[in-house]
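Just one protein chain is left out here, and the rest sit where they should.
Let's turn to chain A:
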Amino acid sequence: MPSAQLTALHNELKRAFDSPAGEQKCAPLLAQLKVRLAEAGLLLPDRNAKLEDLVFTREILEIGAFWSIRTRNVPSFDRYFSQLQTYYTDYRSLLPPSPREFPILGLNLIRLLTQNRIADFHTMLESLPQRNTDEVYENPYIKHPVNVERWLMEGSYSKVWNAREEAPAEEYKFFVDSLMGTIRNEIASCEESAYDSLPLKDAATLLFFTNKSDVVTFSQQRGWQVDFVSETINFATKGEEKIEIPKQKLIAANLKYARELEQIV
C-alpha cells in the first residue's frame, strides 16, 4: 500500500484537479508526487510491484497527462503518455481498466493529428487494445479523432469545422485551435491550385473566417494578391514550369549501363 504521505498528496492533487482553478496548484503537487513515486520505485514499475500501487501510480500519471493538456504543455503530455503506455499495454491483463484510458488515448491521437504526424497516428490506432474492434471504434473518445482524420484525408474540411464543438471531452478543445490552423493552411494550398480568382466574401466562408479583415491579413501572409476594387483574391498563376531535360543524370545513367554491359560481355 502506498505510504500515508503519498496518499495524502494524491488526495490533495485530486482535489486541486477537480477544482476549477486548481491548475497552478497541481504543478508543485505533481512534481512532489513524482519524486515520491520514484523513491518508492513506482515511477518505473517492475514485475514485483503490487497491484494497488500500480493503480495508484496510474491515476497520478493520468491526472498529470490531463493537467499537461489543460496547461497546454504538449511535451509534458508526451512524457506522461509514454509512462502510461506501460500500464495500458504491459499490465493490461493485470489491472482493472481505467475510465480515463480512452480519453487519454483519444487525446494522443488528436495531438498526433494536429502535429500532422499521420504515420504515427495510424501506428497508434493499430496498436489500440482490441478486445473487439467495433467497441474501440465506437468509443466516442476514439471515434472523434478517427473521423477527423478521415475527413481531413478526403478533404471534407467543413465536417471537421462543424465537429469542433462536438469534442467528447473538455480537453479536446485545447487542440481545436491548432487543428483549425492546420485546416486553414490545407484549404489555402488547395485554393491556390484550384482557383484562378475568388471573391473575398466566398474566400471568407471557405476559410471559415467571419470578417473580411481576417481574410485580408491571411491573404497577405500567404502572399495572395487582393483586388480591393472588385473584392476578389487573385491567385498568382504559376506559369508552366519548363521541364528541363536532366542531361547530367541521363549521361551518368548511360555511362553506368555501358560500364555494366562491358562487364557482362
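Just so we're on the same page, a residue touches a chain if its C-beta (ideal position, glycine included) is under 8 Å from a C-beta of that chain, and two chains touch if they have at least 3 such contacts; residues count from 1.
In this section, contacts and distances are computed from a predicted model.
> Which of the following names does UniProt give to the chain that is not shown: "Exosome non-catalytic core subunit", "Diphenol oxidase-A2", "Origin recognition complex subunit 2" or "Vacuolar protein sorting-associated protein 25"?
Cross-referencing UniProt, the chain left out corresponds to "Diphenol oxidase-A2".
> Tell me which of A:Ala31, A:Leu51 or A:Cys190 is the one touching the absent chain.
Looking across A:Ala31, A:Leu51 or A:Cys190, the contact with the absent chain belongs to A:Cys190.
> Touching the hidden chain in the complete assembly: which of A:Ala38, A:Leu51 or A:Leu250 does that?
Among A:Ala38, A:Leu51 or A:Leu250, only A:Leu250 touches the chain that is not shown.
> From the listed residues A:Thr71, A:Thr86, A:Ser158 or A:Asn234, report the one that touches the chain absent from this view.
Touching the chain that is not displayed is residue A:Ser158.
> List the residues of chain A that touch the chain left out of this view.
89, 118-119, 122-128, 130, 133, 150, 153-159, 186-187, 189-196, 198-199, 202, 206, 243, 245-246, 249-250, 253, 257, 260, 264
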